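Every protein chain but one is kept in place in this view of the complex.
When the chains are written out, they are named A and B in that same order, and each has its own residue count from 1.
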Amino acid sequence: MTIGLTHYLILAALLFCCGLFVMTTKRNAVGILIGVELVLNAACLNLVAFSRYRVGTIDGQIAALFIIVLAAAEAAVAIAIFVNYYRMLATIDADKGDELRG
Amino acid sequence: MSTIELLLITGVLLPLASFVLLAFVGSKLGKPASGWVAVLAMAASCVLAMVALVQWQGLDAAGRAAARSAPVLWATLGGMPIKFGVNLDSLTLIMFFMVTFVSTWIFVFSVGYMAGHSDEIDGVSKFHRFFTYLSLFGFSMLLLVIADSLLLLFIAWELVGVCSYLLIGYYFHKKSASDAGIKAFVTNRVGDFGFIIGLGMVVLFLGDLSLAGAAEKFHHEFMAGGPLFSRTFCGLSLATWMGMLLFCGAIGKSAQFPLHVWLPDAMEGPTPVSALIHAATMVAAGVYLTARIFVLLTPEAQQFVATIGCITLTLAALVAIVQTDIKKVLAYSTISQLGYMMLGMGVGAWIAALFHLLAHAFFKALMFLGSGQVIEGCHHEQDMRKMGGLIRKMPVTAVTFLVGVLAIAGVGIPAVWMPGHTPFGLGGYFSKDEILAVAWHRVYGENHGENEVAPGAEIQNPKSRIHNAEAAALRPEPRTLNPLLFWIPVLMAYVTPFYMMRCWWLTFMGKPRDHHVHEHAHESPLMYVPLVVLALGTFVSSYYLFRPLVAAAAPHPFLTVSYDGAAAEAAEAHATMISHGAHAALATRVGLAFAVGFVLAWLIYRKGLAVGEKLAVALKPAYTVLVHKFYFDELYGFVLIGGTMALNAISYAFDKFVVDGLVNLSAFVTERLSWFSGMIVDQGVVDGMVNGVGRGTWTLGGLVRSPQVGRIRNYILFAATGVAVVVLWIAFV
Partner (left out) sequence: MSGEAIAFYMLAVLAAGSALGCVIATNIVRMALCLLGTLGAVALLYFLMAANFLGVIQLIVYAGGTLILIVFGIMVTSRMYGEKLKPRRSEALIGALVVLALFAGLVAILWRGPWVTVVPTEQPNSVAAIGQALLGTYLVPFELASVLLLAVMIGAAYLAQPAARNGRGTEREE
């Protein structure tokens, strides 16, 4: 069996689920960010696979490119927020950031 | 890319380089050096412009066409190619030369002027900041001049706006200065809003933002009777609206009625900035834009332009009469002269208007620098009533200023009786009279001077193409303009010399009225050298140098396409030379206007202020209106601020009476109802049930509340659960 679209999609689904699980279970805020990166990578992989096996153009690659750019931007802002968070609460535990709880 | 284009692009980039240099290491360069860097860059640009101009003059028509290279594809946006290139023609070159030349000397003047000003902010010298902005200003203006696409032009346009904001508000620690900067910027935004909509219409209907391409498509649209011409809005065709909206930008930038209010306030900036804004850059940008989009203006739009110009020049000239601040007089005279240029554009005197722009740039820069010298010499005294007799202390300034006054007043000898019509005069004489002549031609001249082209006039381009059959067929019935468009400007041509001579006389002649000011008055060489150079330039910038160059750039296609017979006639007539009849008629009406104005001013002000003050008392109502600048600031204050307040009041009243009333009513009804239900139903029957419900709600609330714990992870989990449910639904149901 040759490698086709389905293989990539299942791999991407696996990565996605791992990322999601990391996001839901890690209490370290940076860990949540790592989970987000995994999810984004899964999406990128999907886009590239579709663009190669389904459409045959490079549009998917462009979209993936934008995702990479956005992920970098998002990581930069997130880290800046975490640094502030850490400075204010002296912890990086995401569960402690519940001051706005009703 | 041809040599000339390369020269121009280098010329544009030099001020930019200076800007970058000064922005980063300006503070290290220190006080005089950073100024000289800016001067050097601008002077180098000026030399390049001169070389380019000389080369251009050496080329024949084929060579000129070959010198233009195709624009570079910059980007494709929604299928529309965006191309940038150099718009190479005589107008670009002469404007480029004018901007660089005048700017260079203004920069030199600035080095002297700013040396005497405190420029410390928090104890750190910010001398370089001024020249950083000046360089950026120069760069933006030069970019605007060479832009061949409306988009590039718009980019440069906005850059100019930003620079004017920075420079007008240069003394930003002074409230009035920062306010003036904001006012200039915001007022310009109002105009730019129209401009942007106009650009949108160009994209929508013409699909091409390059100047040449848009003109061509516009012509094509006209021939085909496309939607731009067939569809109307409020009785005017969309093409007219497009032209008028594009012109809105120019209204803001060139301080035309009704957006002229920012320019007098802009006097808060340092005087060299006023000179730069008024002469070479900002206000010129508006006229230049109008010249470039002229081919997109329908006759109605042209009439709009002419009307705006006419109103502007009248208002400004009248207000200038009563101003006592030397810079404000000059500011209003600038607005008035810009009105003349716009009038010229509107009546089809394309060449004359641009010619006037160039001539005006020289003499207005000259006068502003002169006023800067006076203000600097008199310890920042700007009130003319405290000056007087300065000619003894500042001979060079006085004489050069007089040259400017003569030029703006249009001094010349109307030599209509001489064979070959060889007049003599300063730049303003030819340019302003030519605008008036064309206006006259448009108003009265259909049956006049068709073939009477003055002999000996230099004809740059035989316009045989105009006379071909296609053009003749295209040309509809000639339409004449409202005679007011001729008579009001003529009247104001008598007012201009009056207020300019008043200004000069009050400043330099007569007896010193304030000895404190008088004693300190002095000149410094760094500042009067530019004055002398610009005065010489005013002499040279006459008919024989600038006009042929401008005339060579006149957009020929528009003359053939022109939708309006009379406009085409007039344009043709004056493209070669003002028709003999028109000029003769004009000479008898305004030829000696300057003399009348001068004598009147001299009669009133030769003995100082007394006569003038008596007149002011005698004509009190008119005087009051003029002193308040026709109440425009008050009007805008009333309409905009008052309008907002009125809206507040209405909203408040609505709130108080309608909304409150409803609320009170419903409260009343509820109260009665609850009383009824409370007394009859509740106490008897429902209490137990209600308590049960309350307890239930409490429990439910606790349940619902528990997930909202403020933990991101839980939210993610909920979202994931939702996704999982959807996916499972798709997969298995």
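Everything below uses one rule, namely that a contact is a pair of C-beta atoms (placed from the backbone, for glycine too) under 8 Å apart; a residue touches a chain by one contact, two chains touch by 3 or more.
These numbers come from a predicted model, not from an experiment.
**Student:** Taking the entire complex into account, which one of B:T3, B:Q57, B:T76 or B:T670 touches the absent chain?
**Tutor:** Answer from the full complex: B:T76 touches the omitted chain.
**Student:** Please output the residues of subunit A touching the missing chain, sorted low to high.
**Tutor:** Residue positions of subunit A that touch the missing chain: 1-11, 13-22, 24-31, 33-35, 37-38, 41, 44-45, 48-49, 51-56, 58-59, 61-62, 64-66, 68-73, 75-88, 90-93.
**Student:** For the chain that got dropped from the picture, name the residues of subunit B it touches.
**Tutor:** 75-77, 713, 717, 720-721, 723-724, 727-728, 730-732
By definition in this document, only the chains that are shown with their structure count from here on.
**Student:** I'd like the Å distance between the centres of subunit A and subunit B, where a centre is the mean of that chain's Cα atoms.
**Tutor:** 51
**Student:** Which residues of subunit A touch subunit B once you look at their complex with the stated criterion?
**Tutor:** The contact residues of subunit A facing subunit B are 20, 23-27, 32, 94-95, 97-102.
**Student:** Please name which positions on subunit B make contact with subunit A in the complex.
**Tutor:** Going by the criterion above, the answer is residues 705, 708-713, 716-717, 720.
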